[in-house]
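In what follows, a single structure is set out as structure tokens and then discussed.
The complex appears here without one of its protein chains, the remainder shown in place.
Entry: chain A
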Amino acid sequence: MSQFTRRGALAAGALAGIAPLARPALGQGNYPSRPVQVIVPWGAGGGTDATARIVASLLEKEMGQPFNVVNRTGGSGVVGHSAIAQAAPDGYTIGMITVEICMMHWQGLTELKPTSYTPLALMNEDPPGVQVNASSPYRDIKALADAIKASRPGQMKASGTGQGGIWHLALAGWLGAMGLRADHVRWVPSNGAAPAMQDLAAGGVDIVTCSVPEARAIIEAGRARSLAIMAPQRNPQFPNVPTLNETLNINYSVGAWRGIAAPLNLPTPIAQKLTASLQKVWNSQEFKDFMNARGFGMVWGDADGFATHMQRADQTLGDAMKAAGLVRS
């Protein structure tokens, strides 16, 4: 099945060659008339890659042309995000952009912002949870919050991803909402959610703020408990986990999201056509089954909804990063 990349690579090469010649001749009415490239800024096999591949295969069914997924990794996501933004806005290169686009520019890693793209659709969002070891004395989120407030700064340790990653900002924002400093609970950087959950089970850290689906296996194995999620509503897949708002009256929510976007200045008819097809994909049974099986949160936003969503996330995350001292100018 190696054709998947090879076909993608060939298509990419072919696109680069043909695109300048073919573009004027292409009517927008019969879009898409040739294969479309879907760029994923993260590696093959991960959650973003899997989501992009199911979306691509359903779009292919919907629009009658191959949608080829190409993983452009490197530079902690910067390389792939740039490749999407810099492609020709002809509808034949689109990509899956992720929450990092609202974070990287604050750290001075790239110039790219949410406004560097034509947003097409928001497909998914996973809110952070608050997980503790199964033998931890904190039975509910209230007890944990009280314990955090009573602890001296830096006494408690939390993990979930690298320094300045999305789950770090979730913690920083939550602490801020409780009126504490962003580093009141010290962040222990990890190589992603799985190693952090392992360290939680091994007794290395007190709290892990990754999403509940990422923590699911360890929770189901009876080694950890999820006390709350930082979202407006409970997750239907994990109905026993309350929201922060219910118990602490803190209306704070950030999440890791994924959406489909195109380069800036994509002609409106093409954008509308893609958004309409993506909505059909999102509503399809296959997509629902896939997302439910993986435990990924189903959140929909059309072009405008996605744009507002990104703008809000950009602001919230920027504030959290400033509070955590991660912003570099």
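The rule we apply is simple: contacts are C-beta pairs under 8 Å (C-beta built on N, C-alpha and C of every residue); 3 or more make two chains touch, one makes a residue touch a chain; residues count from 1.
Note that in this section contacts and distances are computed from a predicted model.
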item: Per UniProt record, name of the chain withheld from view ["Tripartite tricarboxylate transporter permease", "Aldehyde oxidase", "Alpha-ketoacid dehydrogenase subunit beta" or "NAD(P)H-dependent oxidoreductase subunit E"]; value: "Tripartite tricarboxylate transporter permease"
item: Selected residue (touches chain absent from view) among A:G162, A:P267, A:G305 or A:G318; value: A:G162
item: Residue in contact with the excluded chain [from A:V79, A:A147, A:A276 or A:A323]; value: A:V79
item: For chain A, the residues touching the chain missing from this view; value: 1-2, 4-5, 8-9, 12, 43-47, 49-50, 53-54, 57, 69-76, 78-79, 82, 107, 109-110, 154, 157, 159, 162-165, 186-191, 194-195, 197-199, 201-205, 216-218, 220-223, 290, 293-295, 326
